[in-house]
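The complex appears here minus one protein chain, its other protein chains still in place.
Lettered A and B in written order, each chain numbered from 1.
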Amino acid sequence: MTPFKKTLAAALVSSAVFMVGCSNDEAAKPAEEAKAPEAEVKTGPTHPVTGEVLAADQTFTYWDLDEVSSHDPQIVEDVAGSYRVRNLFEGLLNQDADGNLVPGVAESYEASEDKKTYTFNLRKDAKWSNGDPVTAGDFVYAWQRAVDPETASPYAWFMEIMSIVNGAEIIAGEAPVDSLGVEAVDDYTLKVELTDSLPYFPMMVVHTTTFPAHKATIEEFGADWTKPEHMVSNGAYTLADHVVNERSEMVRNPMYWDNDNTIIEKIVSIVVPDENQALIRYKADEFDWLETVPTGQFKSLKAEFPTETYATPRLCSYYYTFNMTDSGPEAFQDVRVRQALSYAIDRDVITGQILQGGQPSAYTFTPEATAGFQVPSVPYATMTQAERDAKAVELLAEAGYGPENPLKFNMLYNTSDSHKQIATAMSQMWKAKLGVEATMNNMEWKTFLTERGEQNFELARGAWCGDYNEASTFLDLLRTSSGYNDGKYSNAEVDRLMDEAKTMADPNANYTAIEQILAEDMPIIPIYHYSFNMMLKDTVKGWPVNNIEGNWYAKDLYKVAE
Amino acid sequence: MIVNQKKIEGVAESLLDSAEVKGRSLWADAGRRFVRNKAAVGGVIALALIVLFTLIGPSFAQWSNEEIDWAVLGQVKTMGAPSFESGHYFGTDDLGRDLYSRVIQGTGVSLMVGFIGSIVAVIVGTLYGAIAGYAGGRLDNFMMRMVDIFMSVPYMFVLILLLVIFGRSLNMLFIGIGLISWLDMSRIVRGQTLTIKNKEYIEAAIASGVSNFTIITRHIVPNLLGIVIVYASLLIPGLILTESFISFLGLGVQEPNTSWGALISEGAKSMQYGTLWQIGFPLFFFVVTLFSMFFIGDGLRDALDPKDR
């Protein structure tokens, strides 16, 4: 994920509701041990709150497309890995089903007036799986570990944007590790000093990089500490088994402070490197949850399993970028060519007939679902496709391309079924409407990234997922100085508006203005915005469908009897 | 990248030729024996029909191999089935493209890949293996250790480097295929050569002062032909499928063009969704070719076996 801009503070916070602050957690998770279930025949007991009859087998089995990068909170770098770490470990704060903050190891916290000092009050009953108490020192150790150059955490940058005093210096090797601005005042009080005022800091400690680590275990076993036989963790589950590229098993941790309220006994995750195969096995009841379904299948799956399919918005944007440098074709320097190519794409065909998963068509880079973002009424979004097509023909003719002098270029994408389908549809639309000859070029992922990063392309596919729920996470990409701006688009006005937005109370007007410029300049062709398309068995309850970040905790799930 | 039809015709002819070689009585003999082998002749006919189909099939097509039928797109399962009305005789792929035209175009690519790959395998593999086996000793050891290295080197990076350095083209695909196709062949040939070179007739040839090169080409290679032909016919399906991996990396066939490998793997993915024609048609052509190859291979082997009467 890209670094946050440290100053974007205010807008970010507005997107989330805070629930923490009170040290009592009645709101979070009522403990209903009083309502002991009256023994029901055959099936399991009933759910303490809802009274539903629970399934006798509380094993939650889900699919991983690829083996996870790590189970080490400070090392893990992939989403699937963070799912595991989130169940094995518990950070200071958790999220509830709607994405609101709820207490984790910390029962409460206080922020200083200037939001530069945070004090977390840890619960006294939190224990590691070996029985040791979870103390503030464990967090200090973990956070120091995350920034320590020797750990070489790929997520060290996350600690850097948390703005903890000396964080950046330690990563750069310019300050000793123990100078990090985090301190265990006593065993149950953790104090963090920041260099900047960060009102949204508590949201950041939901991130797995900030989860605690058990020093004694790590020192004893080194890199082997995450093996099931050595691992000591403080979450609701412990790692029971892990076979790389095959499966992992997590079982309930009896030492977990809220173990009494945990219902799921065991989490099994199985690696299936082929998504079609995973779907067959879901249908054969081997999985309870599929994170995603094969491209184009969502609609028919929805017809077949209406209650098991979910489509929810996701903060990601799919686009093609023009190479605006000298290594790109001359034609792309002409704004009319860029506009014509963008106009001629019938996005509703791509979203409605190819993807079929409820993805919105995109005319702006920033997704509409982004908090606070006002989608500008860019002219070409409001036209009908017929009008756009007519306009495209006109623009391209003005630019001097026609039947005698057809526009030709290469389009680059990485090998994948859905990218291939979209690229094919685009090239066919251009060919039919504009007589443009676009040659499709697919490449294996790393080659693709390298070629695109070195401006060795003419038109290239891109996708970007927001790191946080705010428009700048997208628009930053089109700044002249951005390392991710592979098309090398440069517009002084965009840069100025972005700079200005940093210090504004409500920068959304600027973002809207930028999108208007982009619709005019068309440095990229926005295609669509993503959605989460998942499948979940009817028997699984408690899934955080409304958590836009997709963070889930197995301790909050339960399976009901069929 | 429409496949060079002349080349396909050429291949077909050369196949037919081999069935009816004139001249030396030995070859004529073999020709007669081959023609008498019904399975082998059936194979030649089937293969010829496939080639014929790729030649005249396009004139019946109502869609090109790249056009998307927008009316079908998005409802392939119901609208994309094979039908004469819609003009999609073989149905459409997942994008609503005409499978009939795609199969024809893919047939061209895949047959080329199979033939070129097996020709490289036969020529390079046979000579390399025969030389190593005949020479024996240090040279043999050196040549075979080279093969060991070639076999173990991560092939994927060779392909990626070819792509990065030379860019994508159909020629690079053939080079990519050629690079690996001969390795197994050379091992098999060398193994056979080891026994053949101890035969009396070779010893006789050596004693009478025939040059090494002549011994290899005139005495050893002809006696290897049986196994070489059979193995070459076995190699072809593998090579045709390897192509789809090479294309995955970006080196080979690029969309909107396709190949059997690509069509079959796309079809295999969608099997569970009920669009069975997507695998059925390409697989049918693949299988028929495979069968033909095997029968022709066996027929040629039987026909060329000098001892077989």
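Methods note: a residue touches a chain if its C-beta (ideal position, glycine included) is under 8 Å from a C-beta of that chain, and two chains touch if they have at least 3 such contacts.
The rule is simple: contacts and distances are computed from a predicted model.
J.: Tell me the UniProt name of the left-out chain, picking from "ECF transporter S component", "Phenylacetate-CoA oxygenase subunit PaaA", "Oligopeptide transport system permease protein" or "Ferritin-like domain-containing protein".
T.: Choosing among "ECF transporter S component", "Phenylacetate-CoA oxygenase subunit PaaA", "Oligopeptide transport system permease protein" or "Ferritin-like domain-containing protein", the correct UniProt name is "Oligopeptide transport system permease protein".
J.: Given the contact definition stated above, which residue among A:Asn166, A:Thr208, A:Thr226 or A:Ser427 touches the chain not shown here?
T.: That would be A:Thr226, which touches the missing chain.
J.: Quick one: say which of B:Glu66, B:Asp98, B:Glu255 or B:Asp298 touches the chain that got left out.
T.: In the complete complex, the chain left out is touched by residue B:Asp298.
J.: Out of A:Glu246, A:Asp348, A:Glu520 or A:Asp538, which is the one that touches the chain we can't see?
T.: If we include the chain that is not displayed, A:Glu246 is the one touching it.
J.: Tell me which residue among B:Gln105, B:Gln192 or B:Thr275 touches the hidden chain in the full complex.
T.: If we include the chain that is not displayed, B:Gln192 is the one touching it.
J.: Considering the whole complex rather than only what is displayed, give the residues of subunit B touching the chain that is not shown.
T.: Here the touching residues of subunit B are 37, 39, 136-137, 140-141, 144-145, 148-149, 151-154, 156-158, 160-161, 164, 183-184, 187-188, 190-192, 194-195, 198, 226-227, 230-231, 234, 237, 241, 264-265, 267-269, 271-272, 279, 283, 287, 290-291, 294, 297-298, 301-302, 305, 307-308.
J.: Given the full complex, what residues of subunit A touch the hidden partner chain?
T.: 1-3, 66-72, 75, 149-154, 156-157, 160, 171-173, 223, 226-227, 242-247, 270-274, 276-277, 280-281, 283-284, 286, 444-447, 449-451, 453, 463-464, 483-484
Everything below uses one rule, namely that only the chains that are shown with their structure count from here on.
J.: Cα centroid separation between subunit A and subunit B, in whole Å?
T.: Distance between chain centres, rounded to whole Å: 46 Å.
J.: Applying the document's contact rule, which stretches of subunit B touch subunit A when the two form their complex?
T.: The contact residues of subunit B facing subunit A are 66-68, 70, 73-75, 77, 94-95, 97, 160, 163-164, 168, 247-250, 254-256, 266, 269-270, 272-273.
J.: Spell out the part of subunit A that touches subunit B in their complex, as residue ranges.
T.: 276, 279-280, 283, 294, 296-297, 300, 349, 352-354, 356, 415, 417, 420-421, 423-425, 427-428, 439-444, 447-448
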